[in-house]
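Take a look at the structure set out below.
Missing here: one protein chain of the complex. Every other protein chain is in place.
Moving on, here comes chain A:
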């Protein structure tokens, strides 16, 4: 299909500003990804998949400036015992990172994938991304595969004793960063990956996750609070038989965030949960775009997305459950809800179910509403001041998403932060 001129020209303008890193054995994958970008074209405002979120600042050649933000608190997960892998404006920092050796997991820098013969990640780099464009194109992910400057490959072979923590710090107000990680969880292995930090003025991140039969991966991410930062992230996950994938994302602040999750259940009895909690204020625009495909028997998927919006903030949810022919006994659940704290904020949702099997149980719902006045009065009648009562109800609203985090320690960390931020906002 030929692209229209405007799309081609916007794409070429962007590509002209890019330099493909010379990262050895990923070269073929990068060239192929570049060809995909050219074939698909970068997203334009009129594209159906971008009708709620303007892609222009994500594809313009220069990253719009983003001021640094001092959160005035310890970074997320500071108290969690973990293996730290730090990227400063998208560049791996050996000094700030821990030793990458940890029992049960093999971690390499992306550039080392090329140096080692027959590296396990060689065939995986860009593979899930390449599979992830049907039926909708995700050209910014292909752009990432082609141009990612850094990243890690994580192969989980056992049960590492602590989470692997990817930390993205932001020091340069104009940084334009592409990171690409590849994760493989081997049969019966289990790990937790944490991500946090603003990363860059403009951050394009892609994570490909391949979970073998019986493998389990927990993924908990907190996106940085720099007000002006922009991020477009893609998560491609492929799940084998009886494997488990649970992902939770917390987003507070950031002028523009688009998080896409593309999850495919390819083995029977697999479980995938993708959840998100977002707190937005003012010109905050937050988009969760999720695509879950059931292509095996008796799999379970859950999408739980909650957004609290005020002062004109915008929340977007595009979520789909696709049940392929033969994917019987599918249990699919999807909920997207927004709590609008004023009349200026808006929530745009497009929940979709597409089912080609007859023996399935799928449900979805999307709601948008103000604080429950009856609950508010009940709390106030017990002496709880209005602002504290509102925050309690806000946390309660987010709870269903936060509860998707299995680890109590990590769940408490997220809840504690939310409480702290709400309390400080009260002044």
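Rule of thumb we're sticking to: contacts are C-beta pairs under 8 Å (C-beta built on N, C-alpha and C of every residue); 3 or more make two chains touch, one makes a residue touch a chain; residues count from 1.
Just so it is clear, contacts and distances are computed from a predicted model.
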Response to the item:
The chain not rendered here carries, per UniProt and among "CHAD domain-containing protein", "Pyruvate dehydrogenase E1 component subunit alpha", "NADH-quinone oxidoreductase subunit H" or "Fe-S cluster assembly ATP-binding protein", the name "Fe-S cluster assembly ATP-binding protein"
Worksheet item: From the list A:112, A:172, A:281 or A:400, which touches the chain that is not on show?
Response: A:400
Worksheet entry | Candidates A:72, A:135 or A:383 - the one touching the absent chain | A:383
Item to complete: Can you work out which residue in A:91, A:115, A:361 or A:375 touches the chain that's missing from view?
Response: A:375
Worksheet item: What residue numbers in chain A mark contact with the hidden partner chain?
Response: 372-375, 377-386, 388-389, 392-393, 395-400
